[in-house]
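The chains shown are only part of the set, and none of them has been moved.
Labels run A, B, C and D following the written order; every chain starts at residue 1.
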Amino acid sequence: MKGYIEIDQERCKGCSFCIEYCPKKTIVLTDKLNLKGYFVAEFRDDKNCTGCALCAVMCPEVAIEVYRGGTA
Amino acid sequence: MLIKTIFSGFGGQGVLSMGYTLATAAMLEGKHVTYFPSYGVEVRGGTANCTVAVADEEIASPVASEPEFIVAMNQPSFARFQSILQAGGLILVNSSIVDISAARGDIEIVAVPTSELAEELGTIKVANMIMLGAFIKASSIISYDFMIKNLLQILGEGKSK
Amino acid sequence: MKKVYSRPKCLKDAHFHYCPGCGHAIVNRLLAEVIDEMDLRDTAICVAPAGCGMLLYNYFDIDCLESAHGRGAAVATGIKRVRPENLVLSYQGDGDLAAIGTAESFHAANRGENITVIFVNNGVYGMTGGQMAPTTMLNQVTTTTPSGRVSDSAGHPVRMCEVLAVLDGTSYLERVAVNKPAAIMAAKKAIAKAFEHQLKGTGFSMVEILSPCPTNWKMDALQACKWIDEVMSRQFPLGVVKEVQC
Amino acid sequence: MKKLMSGNAAAGEAAVLAGCTCYFGYPITPQNELTEYMAKRVPEAGGTFIQSESEIAAINMVLGASVAGARAMTSSSGPGISLKQEGISYLAADELPAVILNMVRGGPGMGNISPAQSDYLQATRGGGHGDYRTIVLAPSSVQEIADMMPLAFELAEKYRNPVVVLGDGMLGQMMEPVEFDHIKKLKEPPKDYILTGAKGRPSRMVRSLLFDVKEEEEHNWKLTRKFKRIEQNEVRYETYLLDDAEMAVVAYGTSARIAKGAIIRLRQEGLKVGMIRPITLWPFPARIVQETAKTTHDFFVFEMSAGQLIEDVKLALEGKGHIHFYGRPGGVIPTPVELFRIISRHYYQAQRGKKP
């Protein structure tokens, strides 16, 4: 596993930018509503995440933190 | 008779058209009525609400400080508005997504699983109308039959908004 | 593993009020990143507009002033003349900068004021509910062009970079977008470049940013991003419109 | 047949029905729905709609349309109205009819978008530079907004003077059933001053520059005489349960309608409270206030501001009676119940005050 991300689901507004632009398609939109009333995105850790941070670059809400490198 | 109802929920849940439809129906029934939406950036946040007042005489203020009825389509709305409901007032909640465990003791609560019901009807879009129907039955602010009889005209009016 | 991406230091903890997929949010973040990376938090003074971007002072941990609608460039001029050593930026929308603020933007540029304007072009008046902006596309439907913008009565979408390029006081003018990763990287570079121009004192710098407004475009966030590529950037070509050597 | 409509939309519909053919405006909350309504409605009716580049452009387009003979209007809120003051002064100086709607919001500065009544002094004292006044109409319901638009144009053309309709965010946003059937196109008064091209007649000029101070002074006195005429002929107000009132509430627009709700409650408890509701804020209904002062000692001024209407009540009372004040600025909408409590407190204090 090269990388992983953490999504702050209370910040997430379900715009699905991260989902669209994740080259590894490791993020999905859930049917979970957060307190703001948005269906939130969730990281599905399928070991493919490269930590490229494209999701974070796209995320309007600064809801994503990205980790990369040697085994955690 | 003067009855005020607050419809509240997320932006997407059609709470404004719930209120607008009730107001239209009440107007067609010949009642005095005011409809006052939350407006401007408030809405941007993602929550919306509107207040409908129905009465037999002139309505002094379209604002409800102590409403008789509340329709809460989501958790934040339930939290925010149940507190201002009159003692003995009635609150309808969208039980599909609202946890009512923290409810006040001195109010009446009707739980409506709108999502489930809507899915039965095949589309989540009508969840708000299902809630409205439930509300009118429970509140009988206007006659349910009149509502049904004039549904087309009422919704027609709705469009011409 | 080590954290390779996290929240910029000069962004407060507050949640944004912007709609899902709003470009303002991305622009806010980029500004914060550049300010962090160029270490400008201590000297930056930001003028907020009337518009969806106006609450930026709730997000930026830098000194901020809220301007009257459209007057950002004049206010920034007043600040910069008093504090030439500070980084002064004016954050403005297209209605703010190109409609009511036309004269102030135009003449601050012509005087070559050493300020940086962050010009968020989303083709509508977002905050007030999606009315036509000077930058609205022809035939685009807005709440004040119910059957689409018609040039005869409502005029043409205005290219502000190209207009200001005619003025001798402008030093750096670039148009970017925030609708996909590559574009966002470029936007960030442009902002940094504009700041450099201001720090070097070469005159008026502006970055025009094509920015999605899903809410008022009546699109979902992804459609909005595509629309910028397919429609908006035709009228508003991306790239450096003007740069004087510094 | 009645329609459920917002005050903003109703204002637009009524204006068009009354024959308004030109709308020029710039978006600002809480009056956007009016601009948006006109964007659709005016062109349908064959008229001109322009979303101008600014409020200043809008008021000057109105001036141009008016001098060309059209029935023209604009609308805005607080900050935008401040920007229009130069143009309004020119309209008054040129003696050109125009209607300006102000859906007032909380201020000063950017303030907020909630209902307020804090532009009263600006509206009733002319607002811009120089000696002039604008007629100011204050509706208190959506129906009254609709009814006032034709009146606004009628007065504007009758006196060749700008007319301000002073609403607020609540009146603009709130929906109520409205009746339009009685609203008919106003007839065109003869306009011998407008610019049409000088075909077959001497050329005309419309201007307010009068270098010769004697000419300018005479122009000022001419306007002053006109304003006196308006003060004599156009005062409008409503009274409510005033005959036996021991306390008279003075309130206009939204606050008047809230006060009415409070007074109903007060009457139920046997408190003799009535109300004077100025409908024209300028000219101010001073006489009825003076009349009332003969039988009523206590006046209760209620407004959604820190205290502006109260100045006209003081001017009217000239020291007679006692003035109580309750103001809620900043966009707060007080409730009838709240006002009921405040008024009754003042009422009992006043009672005690009387019997020693």
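Methods note: a contact is a pair of C-beta atoms (placed from the backbone, for glycine too) under 8 Å apart; a residue touches a chain by one contact, two chains touch by 3 or more.
Quick caveat: nothing in here was measured; it's all calculated off a predicted structure.
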Copies per chain type across the entire complex: A x2, B x2, C x2, D x2
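One rule holds in what follows: only the chains that are shown with their structure count from here on.
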Whole-Å gap separating chain C and chain D, where each centre is the average of the chain's CA atoms: 38
Between chain B and chain D, centroid-to-centroid distance (C-alpha), Å: 34
Residues of chain D engaged with two or more neighbouring chains: 29
Interface hub residues of chain C, defined as touching at least two other chains: 18-19, 127
Chain A residues touching chain C - in the complex, by the definition given at the top: 3-4, 10-11, 13-17, 20-21, 36, 38, 51, 53-54, 56-58, 60-62, 64-72
Complex contact set, residues of chain C against chain D: 50, 54, 66, 68-70, 95, 99-100, 102, 125, 127-129, 131-132, 134, 143-146, 153-154
Residues of chain D touching chain B in the complex: 2-4, 29-30, 113, 169-170, 173-177, 257-258, 260-262, 264, 333, 335-338
